[in-house]
Every structure is written in structure tokens, then in C-alpha cells.
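Take this structure, written in C-alpha cells, and hold onto it; I'll ask about it next.
Taken from a larger complex, these chains appear in their original positions, while the remainder are omitted.
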Amino acid sequence: MQFSAAQIAMLIDGHVEGNGDATVNSFGKIEEAKAGQLAFLANPKYEDFLYTTSASIIIINETQELKQPVQATLVKVKDAYTAFATLLHKYQEFMTQQLAGIQQPSYIAPSAEVGENVFIAAFAYVGDNVKVGNNVKIFPHVYLGSNVTVGDGTILHPGVKIYQECKVGKNVIIHAGSIIGSDGFGFAPQADGTYKKVPQIGNVIIEDNVEIGSNATIDRATIGSTLIKNGAKLDNLIQIAHNVEIGSNTVIAAQAGVSGSTKIGNNVMIGGQAGIVGHLQIADNSKINAQSGVTKSIKTNSSRSVTGTPAHDYTSALRSQALSRNLPDMEKRIAELEKMIQQLVDERENA
Amino acid sequence: MQFSAAQIAMLIDGHVEGNGDATVNSFGKIEEAKAGQLAFLANPKYEDFLYTTSASIIIINETQELKQPVQATLVKVKDAYTAFATLLHKYQEFMTQQLAGIQQPSYIAPSAEVGENVFIAAFAYVGDNVKVGNNVKIFPHVYLGSNVTVGDGTILHPGVKIYQECKVGKNVIIHAGSIIGSDGFGFAPQADGTYKKVPQIGNVIIEDNVEIGSNATIDRATIGSTLIKNGAKLDNLIQIAHNVEIGSNTVIAAQAGVSGSTKIGNNVMIGGQAGIVGHLQIADNSKINAQSGVTKSIKTNSSRSVTGTPAHDYTSALRSQALSRNLPDMEKRIAELEKMIQQLVDERENA
């Protein structure tokens, strides 16, 4: 898809300097852009690239003065950074809107209800009594089990699997390969050492505006619902166990895991590869650092962060870590003290 | 699917009190159940919910006395908890039995052999010479490579991929997106710094009654078999490397990883995000805590647990952790001693 400098200027309320017919078909950073790409200059420290870049069109602040001639066509705006961001959003929106229609072969159960302006790709599977809202985009190899509902404007990337009875809200994005609603890990130990499966007959509810990365797993509740609240953002390869609740606008980085029945508050931040044990409460606004292992509830709503395994207060953890590296030195000091004191004792006895 | 109170009473050998025609179509917890849901009351501390719940039918102990009128229809049994669990099992069994037939489009190689009462969903791929037992349920987007065998009663959830030559036993459950039999991570370093792939021509054998979570990965052996023994339970996002053996009834929580050729005994418990290095032996009944990094074999069969990285005895690890947080205090004590002893030394010299 191609845009001319004139079209771009119209979209972001700018004016063209140079060849208005110059066209671009993708985006680049000013320092590495190639011919046919659109770049922007907002940070003055990148100004030199303005004169050397191969970008075909560059968005710049109208206050930017030019010290040398520039080869690219310029689009001058009040705020280059914001204008570029606006353009990216419009571009993504446009690309998403392009997706429409029902490709073949796909499988849509006769009892399923599908909204308007929906994209259902080849090899997508829409099960019995599924309800798909308007403007939903369903990529190839997506599976929607019986009675699943998907709200308006939601995007399900290739290979997403949603088990029966789960509910996905509006304007949700789920990336490729993520699994919603697999059985919680529940087994009752038997006298003979074997385990008997505890049926997992709850579901997963994902509220509006949630984004979930690729190859994440969110298990259904034993009874009731595993709940991901409005606006939460989950990265790739995250594990959410049965009956967990993730609060609104909580952000969880890649490869972190939350064990069964733990309730995480709103606006919490959890670092990559962190783990949280089951049946805890994590207060609103808590911060959990990467690779931490949280073993106790965090009850006070504060933005203090915890770290380490078992996780504790970040500041004191840093001190312990520093001292822990000083252990060889501390050990030397103790040995020295022992020598000195032995000398004093010996002297006293010889006195 | 709907059940009446009378039907439920029949299934669990109970008797109805109230409207026998009341119906339910799903399950709920007594404290949050809605109209149309079935709940149970076993724990006396939840008794108050009996009088306020919206559940349409409630299973209760026949010894339960009522202090107030109850709106829901009651089904009275000897043991409400066991009766409810029985019902869940019957329900899951029933739902699984409903799945039958071969949906189109699916791909079944002419040389494949498929048993009786099998469900093969649309977009499932059954390769050359595959053998599928009776009552097997194969969901959409499952891939079975050449010569794979799948035993009776096994359930393969959407998107499970099983590479060629692997063998899956009876009554196994594999959740969505899990990969069985991908190549082990074997590369021979070359003189020029590159790596040459070591062909991985073994397979994976999964014995009976195993359950594997979603998006787990189990690599095929270099030669021979990676082996998951009878009744083992593996959670989501678990990594099992080539030539590993997992013992009977061993339970591994989410995001844990086992490196190549390690042999894990029976009835071992491994916590979430734990890692075990390669070529170790882990004795029967061992317990490995969450996030531990096991670097040495555990040779004695005992139920003592290890923790930390590198993992060591749990009790002593707890003490070290506690002291480690006391390091600032220990450091202060050393400084104090140094001051005192210096004073003594000074006094002696001045004497």
C-alpha cells in the first residue's frame, strides 16, 4: 500500500516541502530508513541523519531549521513525534479494516451467530452456539469452542484456541498460539499414589481492552471464572492458573506465572519470569520485579516494589544482595577478629 | 444441556425437596451461583449462603438442618461433597461422549487406521500409518505425524502437534497447543564456531493416564525414547528435553523445565518454574520447590524437599535465607566487635 507525501500531509495536518508525489510503502527509523520509507525527526540529536538518510519522506517539526539541503520530501507539522504516532495508529486501523469476509475452507457451526463486517479466515473453527460480535477479526487456525462469546472489535491472531464457555470482551487482542480456557491443574491424590482428575467446569472471562501476547496460557476455573479485568496487558508465554483474577490495567511481562486462586489488584506491574504462589492477594499498584518469587500476600496498596525469591522489599533486598557479595570480606573480618581476640586472651593468661 | 432436580437425584441417589421440575444447565459456587445453576453445601461455614443464593438446585447433606426457608430445590444425599464431585465426573464423561463423528474438512491419510466411536474434528490432520484407538477425541488443528499411535480413550485438545513415530497411551489428555516429539536441542560445535545439527531420530512415548497441560513441549530422543510414565501430570508451558524420563505419578507444575537425559523417579513433585540440569537422577518421592534450580542428583528416596538455586535442603535453605536478610545486622555486629577490640588493644598498648 502506497501513500504520497500529499496524502500524508492531509492525514496529519502538515504541509509538504519538496516533491509532493514522493511515495512510501513502509516506516523506518531515520538512521536506517531506505528509499520508499517514511521516517520522522523529533529528537535534535538525530538531526545529522536528516541530511544522510535514504528515507523518501520525513515528518519534521515546523520549527526545525535546515543547515544543509535535504533530499527527502519533508512534511512539516507542529509536533513530529505525535504526528508520526497518529499516522501509525491510522495505518494499523486501516490495515485491520481491510480484513473482511469469510475465507474458505472455514468451519462455522450452523448454530453460531456472526456479527457484521467480520473477518473469518480459512481454517478457522467456530463451534456450536458461538457468538461473534461486529468487526471481529479471526485469523487462520483459530478455534472457538461451544458457547464461546467474542465481543465487538476483538482480534484473534492465528492459532488462538478458546475452549468452550469462555467469554472474551470488546476490543481485545489475543496474539498467536495463546490458549484460553484449558483445564486447571487440579488432581486429588489417591491412596495408591495415583491422582484423580478434578473436573474443571468453570470458564475464563476476559473483559474489554485486554491484550494478551503469544503462546500464553490461561486456565479455566474449577468452578466459577478465571478473570482478566478491563485493560490488563499480558505478554508472551505467561501462565495464569485456574480461578486467578488479574485486575484492571495490570501489566505482566513475558514468562511470568500466577498460581491458582491468587487475586491480583489493579495497576499492578509484574516483571518477566516472576512467579506468584497460589491463594495470595496482591494489592493495587504493587510492583513485582523480574524473576521474583512471591510467597506472601502484599496487603498494602503502595507502589513499593518487591524482589527476590522469596520476594521482599526491594531496597532491603538490594542491601542484602550487596552484602551477600561481601561475604568473603565479612568472613575475613571475622577471622581477623578471632585472631586478635585469641592474642588478647593468650596475653592475659600469660600475664 | 439441562437437568431437572429429579434427574440429578436419580444420578446421585438423593431425594428431592421442593420443585422436582426445577432445572439447571451449569454449575456454580453457592456464594456466587445464579438462577439456572447447580450448587452444593458441604462446609457448614457456608450455610448462610443457603438462604441467599440464587442457585436453582442445591445438593446438601441429609443431616443439614434448615434455620430458614430455602428458595432453591434441594437434593439431599449422604455426602454432598462426594455427590457433587460424582456429578461433575458424570457430566464431563457425558460431554466427552457427545463428541463423535468425523467433521469435514479433515485430512486422514488412506493408510491411517481409526478405531470406533472416534471424534475427528474439522482441520485435524492424521498422517500416514497413524493408528488411532477407540473412543479417541481429536479436536481441530491437531496434527499426527506418520506412524504415530494414540491409545483408546485419549483426548487431544485443539492444536496439539505430535511428530512422527511418537506413541501416546490410553486415557491420556493433552491440552491445546502442546508439542510432542519436536527435535531435541542437539548441535555439535564446529571448528569455525558454527554448529552442526545432530539428527534426532528417537521418539516420545507417553504411557497411559498421563495429563499434559497447554503449550508444553516434549522433545523426541536423539536415539531411543523420551519417556513419560503412567499417571504423570504435567502442567502448562513445561519443557521436557530429549531422552528425559518422568516417573509414574510424578507431578510437575507450570513453566518448569527438565534438561536432557535426566531421569526423574516416581511420585516426585516439582514446583512451578523450577529447572533441573541434564544427566541427573532424581529419586522417587523427592520434592523440588518452585523456582529451584537443581544441579545435583537427588539419590535418596525421601520426601524431603530442596529449594533455591543451586537447590539444597529446604530447612537449611530457609535458615540461610533468614540469615541472609540479617546480613546488615551481622555486619553491624562485626563492626561493633572491631571497635571494641581495637579499644582493648589500644588500652593494652597504652598501659
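We call the chains A and B, going by the order they appear; numbering starts again at 1 in every chain.
Keep in mind that, in the parts below, contacts are C-beta pairs under 8 Å (C-beta built on N, C-alpha and C of every residue); 3 or more make two chains touch, one makes a residue touch a chain.
Quick caveat, the model's predicted, so the values are computed rather than measured.
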Field: Number of identical chains in the entire complex, 2 depicted
entry: 3
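In this text, only the chains that are shown with their structure count from here on.
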- request: Report the inter-chain centroid distance for subunit A and subunit B in whole angstrom, where each centroid is the mean of the CA atoms.
  value: 25
Statement: Residue set of subunit A touching subunit B in the complex reads 105, 107, 123, 125, 141, 143, 145, 159, 161, 163, 165, 177, 179, 182-183, 185, 187, 193-195, 197-199, 201-202, 215-217, 219, 223-224, 237, 239, 241, 255, 257, 259, 273, 275, 277, 293, 309-310, 312, 316, 319-320, 323-324, 326, 330, 333-334, 337, 340-341, 344, 347
Message: Could you list, by residue number, the parts of subunit B that touch subunit A in their complex?
response: 26-29, 32, 85, 88-89, 91-92, 103, 105, 121-123, 139-141, 157-159, 173, 175-177, 209, 211, 213-215, 231, 233, 235-237, 248-249, 251, 253-255, 266-267, 272-273, 290-291, 308, 321, 324-325, 327-328, 330-331, 334, 337-338, 341, 344-345, 348
